[in-house]
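First up is the structure itself, then whatever we jot down about it.
Here the complex is missing a single protein chain, while all its other protein chains stay put.
Coming up: subunit A.
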Amino acid sequence: MEIKGTGIGLGVAVGSVVRMADRLPEPVDRASHLDPEREAERAKASLSVVAEELNRRGRQAGGAAQDVLEAQAMMAEDPTLIDDVVKRLADGKTAERAVFEAFAAFRDMLLGMGGYMGERAADLDDVSQRVVAHLLKLPAPGVPNPGHPFVLVARDLAPADTAMLDLTQVLGLVTSDGGPTSHTAILAREKSIVAVVGAADAASLADGDMVIVDAANDLVVTDPTPEQVADATERIAERAAREAAPVTPGALADGTPVPLLANLGSADGAAEAVKLGAEGVGLFRTEFLFLDANTAPSVREQQEQYTRLLSAFPGSKVVVRVLDAGADKPLAFLNANEEENPALGLRGIRALRHSEVILREQLTALAAADAATDADLWVMAPMIATVDETRYFTTLCAELGIRYAGVMVETPSAALIADRILDVAAFASIGTNDLTQYTMAADRLLGTVANLQDPWHPAVLRLVGEVGAAGAERGKPVGICGEAAADPLLAVVLVGLGATSLSMSPSALADVRASLARYTPDDAKAIARAALAAEGAAEAKLAAKDAASEITTARATAP
């Protein structure tokens, strides 16, 4: 049987399924049928079983993980916690509820302490879930550790779960919820994990089922035949060979260069990106400098970070996006008011314009870092919707010494008037995730509308085409820096629509490089036309696939 989903990347994996148990719901606060002494026995028994299990896993893991697990075991048997549980049981609560409440109280206290202690709150939550699961005789939630390589099947992964993943054990990842921009998808792309997300029927998979996770074809094959397994194994070997191939600059079949750049979230990933063949940075997100901060970092602090990044790319292009706060990533000092629809609210350039000093400081730090290094610094503003905003940003950049000031095209309005915007801006870079969200009017964080969050939709492609045409007319660069550029076939379509460079997670570079090299500029245009003419996202992808294989087949049989 085949289960449909959205593949991330081009990988294939074969293995047996281990399911991740869902997080438990909060135990209901109802009166217990047992007396408090009996409930206390139940609670203490489960607490000590969980402590033993954590200690056992600690001994198995060794090293730093052992310390964390042993500390968790001590939390489970903590006398202060047990006193608190017993006190709550005296009020007639069930053991499940009392344990849940006691852990929650300590968690809130740790969160209130902030910083390092706040991070330990997740450890406490994990212990709480384990104890409640044991009381309810349910499997413990969280990432399983069966002790052998496996295909992880989950509803979706929380960021805390993804941090726990042992990548040497996880062969592939299948989720029933979550779209191509979910945390799981982003993690899979970043770490090159073979993944199929949003596969609704994956809910039927059980522990031990043998599956093929085929990301390239957007499906999961259950009960594969020996032939299917052999075919998949062969593809895994081919892909490994391709990754080992020498790194060359991105180009089409006729040699037309299409620079392949990296999306980075901090200066730490720079060396790895260069190793994987990034010819520069197409999107450097600066939020990491500001998150977890109550006030904006100083010009000097920022300048140090930017200098570190730019030094890793001498002579190459580095496109930095100024602070993109709001919506899913609010900042205390920038986004003070609660908004009903944060994605449509005071975010990106709108928020910066509102707090201009933050933008001025950031541009000042960037200009200073540029002057101190040999990289080619470009700076762009997020969430541009009007020519007026474009002019505001480029004027400020010119005043503060930034040479190349451009815009991100994420709103349909910016795409539709890209000609007028590019008269003012030096370049455009299309953020396909947000452009898709705003074009389809579908919240990218909402699983229930994830099916609409597909950059293959002809409406999105048409807007990309508008920007590409406006750039070509003016000889101004149009980059792509959304997840779409990491899809090897969609990358060809985007180039056909006028994109002059592609930026992606470094792990996607090898596949995209191999894909671009197969087609000439005319091929890319023909494939793009086929996709544009389709009626929906799935049809566009299919049409592009057909057009592409027609071209490669014709070439293979040509004399």
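Assume a contact is a pair of C-beta atoms (placed from the backbone, for glycine too) under 8 Å apart; a residue touches a chain by one contact, two chains touch by 3 or more; residues count from 1.
Basically, contacts and distances are computed from a predicted model.
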Note = In UniProt, out of "Xanthine dehydrogenase YagT iron-sulfur-binding subunit", "ABC transporter permease", "Cytochrome bc1 complex cytochrome b subunit" or "HPr family phosphocarrier protein", the chain dropped from the view is recorded as "HPr family phosphocarrier protein"
Message = In the whole complex, not just what's shown, which of A:113, A:245, A:271 or A:398 touches the removed chain?
response = A:113
Message = For the chain left out of this view, which of A:52, A:67 or A:234 touches it?
response = A:67
Query = Which of A:60, A:80, A:204 or A:395 sits in contact with the chain that's absent?
reply = A:80
Inquiry  = Using the document's contact rule, name the residues of subunit A that touch the chain not shown here.
reply    = 67-68, 70-71, 74-75, 78-81, 106, 109-110, 113, 116-117, 120
